[in-house]
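Have a look at the structure below before the remarks.
Of the protein chains in this complex, all but one are displayed in their positions.
Right, chain A next:
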């Protein structure tokens, strides 16, 4: 603005309303703005990642048909343990529960080289037959 030019009569007048000669307010507001902007962008990135990456059901071993017939009689050991020993104890091995990304056709797991079916069968439910489902994880070792 003209009145701040040197040599003009208004040069000694006070600063106009709102004007902050030091620039402190501007720097502060800019830093706050950048911080808020980064937070918002990060939040958007997280949500976008969540939507894009999808979430799969953890695969579960399936009880053997024979054992499910046997299951007509309640198995007290397992059931009694249930309320007190929460889910993680029941969980099949990491390989079997791998949340996974790849897309394999149904039933392909047992024949897939990367399959962890044997691990699932041998660990979580001993003697309870074959693994149901298949891992879609490109890296079965990934928890």
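Brief remarks follow.
In the analysis below, a contact is a pair of C-beta atoms (placed from the backbone, for glycine too) under 8 Å apart; a residue touches a chain by one contact, two chains touch by 3 or more; residues count from 1.
In the analysis below, contacts and distances are computed from a predicted model.
Name of the non-displayed chain as stated in its UniProt record, restricted to "DNA-binding protein", "Glycosyltransferase", "Trk system potassium uptake protein TrkA" or "ABC transporter permease": "Glycosyltransferase".
Not every partner is drawn; the one left out touches chain A at residues 1-5, 7-10, 13-14, 16-21, 23, 25-26, 29-30, 33-34, 36-37, 40-41, 43-44, 46-47, 49-51, 53-63, 65, 67-68, 71-75, 78-79, 82-83, 86-88, 90-92, 97, 99, 105-107, 124-125, 128, 132-134, 136, 143.
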